[in-house]
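Just below is one structure, and these are the notes that go with it.
Only one protein chain is missing from this complex, and each of the others stays in its spot.
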C-alpha cells in the first residue's frame, strides 16, 4: 500500500484525477439533461412546428428522427473529446511532467469543455462551439506530442 | 518490476480490473450482437410491418433509419455508462479506498449493467431500464464524490 500512497501523493496525478472527475461528471449530467429534454419535448411538441416538413404522419416521423440525431450528435461530441483526453491525459500524467505545465493543460481543457457546454446550451453562434472544440483538441494533441517525445517505444 | 507487482497485488485494484474487464467484454458482445441482429433483420424484414408508416419506397426508408437510430442509441447508452465508470473507477481504486466499500460499488455497478442488458433484450417494461440506468449513475457519482473528497487538487 505504501506504493499506492506514493502514486496518489504525486501532485500531477492528483490534479489529473480531480480534473478528469469534473469533466466526467459534467458529461454524465449532460446525458441526463438531454434525456429529460427529450421527454419534455415529446410531451409538449408543437405539431404546427413540423407542418413545414411534410404532411400528417410523415411530419411526425421527420421531427423525431432529426431530433434524435441532434441528441446523438451531442453525446458523441462529448465522448469524442473526453475519451482521448482520459487516455492520453492519464498516460501523460504518469510520464512525470512538470506540475505547472500539466496543470496548464488540464485547466485549459476543462475550461474549453465548460465553454463548449455553455455555447451548446445557450446557444451561442456557431464559431464559439468550433473554437471550444479545437481548443480541447489542441490541448490533447500537445499532451500526446510531449508523451511520445519523451517515451516512444514501438 | 517489484513496483508493478505491488500494484497488482493490491486487492482493490485487482477487483477493479476484474469487474472492468467483465463490463467491457459485455459491451463488446452487445455491439456484435446488435450487428448480427441488424443483418438478420435486413434479410427477414417483413414489408407488412412498415406499411403503417407510409407507402412504397417511403415506408422502407423510415424503417431503416428508425431501426439504425435504435441501434446507435443502444451502443451510446452502453458507452455513456461505461466510460465514466472506467475513468472514475480507475482513479478511485488508486486512491486507496476500503476493500469492502470498493467491492460494494463495483458489484452494484456490474449488477445494474447486466440488469440493464437483460431489461433491454427481453424487453422488460420501461421503468426497469431507467432504474438500472440510475443505479449505475448513482454508483459512479458516489465514487466520484469519495474521490474528490479525499483528493481534491485544482
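By written order: A and B. Residues from 1 in each chain.
Keep this in mind: contacts are C-beta pairs under 8 Å (C-beta built on N, C-alpha and C of every residue); 3 or more make two chains touch, one makes a residue touch a chain.
Values in this document were obtained by computation on a predicted structure and should not be read as measured data.
Q: May I ask which residue of A:33, A:76 or A:121 touches the chain that does not appear here?
A: A:76
Q: Going by the contact rule already stated, which one of B:15, B:108 or B:124 would touch the omitted chain in the full complex?
A: Counting the whole complex, the residue in contact with the absent chain is B:15.
Q: I need the residue numbers on chain A that touch the omitted chain, in ascending order.
A: Residues in contact with the chain left out: 3, 6-7, 10, 13, 53-54, 58, 62, 65-66, 69, 72-73, 76, 79-80, 83-84, 86-88, 90-91, 94-96, 137, 140-141, 144, 147-148, 151-154.
Q: What is the set of chain B residues that contact the non-displayed chain in the whole complex?
A: Where chain B meets the chain not shown: residues 1, 3-5, 7-8, 11, 14-15, 17-21, 24-25, 27-28, 31-32, 57-58, 61, 65, 68-69, 72, 75-76, 79, 82-83, 86, 90.
As a convention for this text, only the chains that are shown with their structure count from here on.
Q: How many Å are there between the centre of chain A and the centre of chain B, using C-alpha atoms for each centre?
A: A distance of 18 Å separates the two centres.
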